[in-house]
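Shown here is a partial selection of chains from the complex, left in place.
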């Protein structure tokens, strides 16, 4: 059951967009990954069974990738 | 066929969040609507058959709702 969901906006290392998208898609809990125009480069939808699992994905998986420069996480209010 | 997609971040009239979410969900092309914590209040995923249709939904539907105070549209790069 999905208990926690968040959108993560990502600024990437410039020129590493395609590689990063592949890495993001391979992470468990990452449901959608799109490249977008604007201040941020990539939008990611994350779903998890609990708030703890969500944290695990955002902090220990997504933010650990070296092509990720900065993140803005918007937690979905359910 | 989906040819154009965008995420729209919305700042709502304060206290009108629930009503606005209902209105947004009734718009054709609006696929997902979530309330989020952060600088923006609501995130909306829009899909359309063409860039013109997408514009129609964002400019003539979503931005015309009076409970919408401001929008940040991130077009998905396909």
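Here are a few things to note about the model shown:
Each chain carries a letter (A and B) given by its place in the written order, and its residues are counted from 1.
Convention: a contact is a pair of C-beta atoms (placed from the backbone, for glycine too) under 8 Å apart; a residue touches a chain by one contact, two chains touch by 3 or more.
From a predicted model like this one, the values you see are computed outputs, not experimental measurements.
Of the identical chains making up the complex, 2 are displayed, while the complete assembly in this file numbers 8 copies.
As a convention for this text, only the chains that are shown with their structure count from here on.
Within the complex formed with chain B, the residues of chain A that make contact are 5, 7, 34-38, 40, 43, 72-77.
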